[in-house]
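In this view, the complex is presented without one of its protein chains, the others remaining in place.
To keep things simple, chains are lettered A, B and C as they appear, and every chain counts its residues starting from 1.
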Amino acid sequence: MLGNLPYITVVIVAGIGIYAMMWKRNLIKVVIGVSLLESAVNLFLVSLGYRAGGVAPIYTNAPSTKMVLPTPQALTLTSIVIGVAVDALLLSFCVVIYRHYGTLDPRKVRRLRG
Amino acid sequence: MTEFIHHIPALIIVIPLLWGFATPLIGRLSKKGMYAWVVTALAITEALTIAQIYLVLTQGTQVYVMGGATYNTTIPPDSGGIPVRIILTVDAFSAFMAFTAATVTLAGGIYSITSEEGTSGESMYYTLLLLMLSGMLGMVMTGDLFNFFVFLEINSLASAGLIAYRVGKGISVEAAFKYAIISSVGALIYLFGVGILYGEYDALNLAMVASRMQFTGLDKVVMALFTVALAMKAGSVPLHYWVPDAYGKAPGAISAILVTASQASLYALFRVCFSLFGLGSNTLTTGWFLISLGLLSMFVGVTMALIQTDIKRLMAYHAISQTGYMLLGVGVGLATLGTAAFSQYGLQAMEGGIFHIINHAMYKGLLFLTAGAVIYRLGTSDLNKMGGLAHNMKYTTVFFMIGALSIAGIPPFNGFASKLMIYESTYLFNPILSIIAIVVSVLTLASFVKVFHSAFMGPKLYDVKEVPKAMLVGMAILTSLIILFGLFPNIAIQYLVGPAAKALANQAAYISSVMGGA
Amino acid sequence: MMYVLLALYIIAAPFIVGALGILYGMVLKGIDRKLTARMQGRVGPPLRQPFYDVLKLLEKECIIPENAVKWLFNAAPLIALAASITTLLYLPIGPFPPLFSGNGDLIVILYLLEVPCLAILAGGFAAGSPYSTVGSQREMVLMISCEFPLAAAIIALAWKYSSIYPGLKAFSLTTFVNNPIWNNVGVLGFIGVGILLIVMLALSTSGLGRLPFDIAEAGTEISGGMLVEYTGRNLGILYINDAVRVVVFATLINAMFFPYKLSPLIANYVALPLAASLTIDFLFYLFKVFLIAFVTVTLMRVAFPRYRVDDVVKFYWGIAGLATLAALILIVMDTFFGW
Partner (left out) sequence: MVGALNTYVTPSGFWNPILWLIAFLISLLLAYIIWSRGEKSYKKETEQVKPFFAGNVIESKERAHVRAHNIYWGFVEALRPYYMALKRIHTGDVNDYVAWFIGVTSFMLIIYFLWGVKP
């Protein structure tokens, strides 16, 4: 049960993120939802490669003990970097939208419809 | 030289990527130089994609190992039978998609020279354009699930930036925001699936995962995550809401290129359905998933288009509708995969769907460019305010007419060739499919007749000039391909589409190209 | 030598078929006017009146309105007529197989039938008059409405053929002509094909833009609609095009539903030389075309008033659409149950 804790956390965090994206009436909060979903995915990737008692996979001449898997860590790093770029872009869009529309309410930010 | 040709797949991705980042530097020195620089990059990429098609046709599927000791050692001897490195897997379908993407981007790039001239941040525009191209090419050529995610995000971010390029009192930014939100959600959901697969099979290579696929409960989750996320990125109903916003508000050339960007996701959707899950999954279910998305997209897209009054939003709804044809054709192929019906009509249905991909990229690209030309001269995209442009903008009118006839599937243009193939094969699967496809086609015609009338016909209301040469050249490139594919559909089928369809349908060949052996 | 003959064949074909289509179409027009007049208790014009009409139109001034897009306005009638003539090349004329058989099937014909309509409506838009614009967009609505039952009818028949003769090209008209549909269906299928025939007759009336579906021209509402600005030789060409299209539609229905020949029947009693049997079949074909044209053009015009635009949509997507779908289901059931 305890071993599954990371995965349960992943589900909870992702759920909160999706909730924020679907129901929060503020674009910044929607962006926070995206960010939470990112975190959930990153946590998921990292915990996939976790071995109890393993060491970081960075030694060339590693001691012959267990290591955590290197690939998920590489994936997570890449994903974090991409996530930062996405968040920055989304937030800057929010700034411009607020400047022109004077609001961040998704019910009002919908001049494009139909 | 013989060594060089094997590096073509990598060069195709790397050239636009590196040249893109160098563009702002050159833009500082000289505007003209920057245009030449960008067009050269696009032309080289285009030439390389053509060379790649030749390579794939003559030598079979190309694999390229990133950072490997040699370019084709997919499984290093000390790796324990796992392809550890990022591998580009270019089969006929990938080469076909790469060619499509590069062609439209070339036309769009040349078109942009005058259409975006004098806007602030012009050099950034070209950087993002080249990044977007690089993303698309990476998406269609990679053989690695995670690498696909990276290219998907490169492409999405660049696209989002370009959609918002003309702020347009915030409306473009609104479109870009919606696009960025929905595509990053889609990409993250996709990444979830990649994580699950990695956890199960310890591999990220598509061929490797496919060969180990067990179809456990978790794999069913992955199927749902992958297919829905990619169908959303491809812009099919009922996940299409971002499409009219994004296509409708992007600059003209970008809308054209966004079409191919969506098609890159469509490619991935097909690739996942055929090469990753393949015959082990219930192809009837996945096939009907594609078919029903296709039918919905076709019908809802075109009926929504009919009532639009914004020229680009109207065309954007058509992009959704035309995607439906591809989903329909390939979906029928998938649903019949592995049965006797596949050789009877399934493969041809797939050829029709895949042929429609390139045709759609050409004519919808052309139409978006003509719409951009109209907006360039009139400064409005509202059809209610247009009229009488045919009196002055003769070339644009002719280009528009060719594009419109082609998208409506009127002979002898290319849209007809692929639609004919779809009509005359899918009806064997279920007669209703063809009937809906034919009806949608005439509705498409109707809405383009509407645009044709309200923008180009009528009394001479505006005293405008024809658009500058560079824009006409961009349109002419696509027009010539439309006519070429329309008049010689056989050649396209034989050298481009047929091999692509066969490559897509053959899961075992895809796996063995990376894993070796039979 | 081979190629020279081939080239001559390709060059000559449109002229021969075009001449036939134009002349017979004009004669049918004359007969139609005469018969309509008789049914309404008038004497009516002489049979050669359509020829006089065309000659008169060619002598009149050909006015190009000031708002028109000139090149398109002038090109539209020519494209329409040329497309109508080429459609005839894909249709079997009497006992002869289609001149271009093996190079175009029923779906191609379906789209080639659209091209003249499209050209004329583009011409109507190009005229730059509100009346012609309204007419053209009504024509487009008519085309949309017709497409659904038309597609359903063609697909239903082709599906039937593909299930009976998997080896043959189901959309090829040669298949239709060599294996008449009525001989290949049971009771259910017979009813289904009967429905399709009725729908196809109605569809060809609207394809020709005749009453009760002449909403796009509608002389009394929008003064000729699409054609309102056309005069002189342009109108003359459109007049000829209209005549050719009657032959095209009648020939299509003839090939799809009544591809029967008279000569085998006679050959039971008298031995016929080839030329004689071809002549008999050709004359029989002309007669069938006349009958079909009589039903679709003359009878309908006399019997029905004009529909409103949205009623046409409701008719074709409602009653006619459901009827063709029912026919499709009947034909499918016919195949599976085999009655």
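The working rule: a contact is a pair of C-beta atoms (placed from the backbone, for glycine too) under 8 Å apart; a residue touches a chain by one contact, two chains touch by 3 or more.
It should be emphasised that the depicted structure is a prediction, and the values quoted were computed from it without experimental measurement.
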item: Neighbouring displayed chains - absent chain, whole complex; value: A, B, C
item: Of B:I87, B:A158 or B:I189, the one touching the omitted chain in the full complex; value: B:I189
item: Selected residue (touches chain absent from view) among C:A37, C:I63, C:V187 or C:L265; value: C:I63
item: Touching residue (missing chain; options B:T73, B:S123 or B:Q344); value: B:Q344
item: Candidates B:G60, B:G199 or B:P412 - the one touching the absent chain; value: B:P412
item: Contact with the hidden chain (one of C:V27, C:L72, C:L89 or C:A323); value: C:L89
item: For chain B, residues in touch with the removed chain; value: 177-178, 181-182, 185-186, 189, 215, 217, 219-221, 223-225, 227-229, 232, 238-239, 241-242, 245, 279-286, 289, 300, 303-304, 306-307, 309, 344-345, 348, 352, 383-384, 386-388, 411-412, 416-417, 420-421, 424-425, 427-428, 446, 450-451, 453-454, 458-461, 486-490, 493
item: Touch list for chain C against the chain that is not drawn; value: 6, 9-11, 13-15, 18, 57-67, 77-79, 81-83, 85-86, 89, 99-108, 112, 127-131, 133-134, 137-138, 140-141, 144-145, 158, 162, 169-172, 223, 228-229, 231-234, 236-237, 240, 308-310, 312-314, 317
item: On chain A, residues whose C-beta touches the chain left out of the figure; value: 18, 21-25, 27, 30, 106-107, 109-114
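We take it that only the chains that are shown with their structure count from here on.
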item: Chain A-chain B separation of Cα centroids, rounded to whole Å; value: 27
item: Junction residues of chain C - those touching two or more other chains; value: none
item: Where chain B touches two or more other chains, by residue; value: none
item: Contacting residues of chain B [partner chain C, same complex]; value: 344, 388, 390-391, 394, 397, 409-411, 416, 420, 423-424, 427-428, 431, 434-435, 438-439, 441-443, 445-446, 449-450, 452-453, 456-460
item: Touch list for chain C against partner chain B, complex; value: 66-67, 69, 71-72, 105, 107-108, 110-112, 114-115, 118, 121-122, 125-126, 128, 133, 136-137, 140-141, 143-144, 147-148, 151-152, 155-156, 158-159, 162, 166, 171, 328, 332
item: Interfacial residue positions of chain A with respect to chain B in the complex; value: 14, 21, 27, 30-31, 34, 37-38, 41, 44-45, 48, 71-72, 75, 78-79, 82, 85-86, 89-90, 93-94, 96-97, 99-101, 109-112, 114
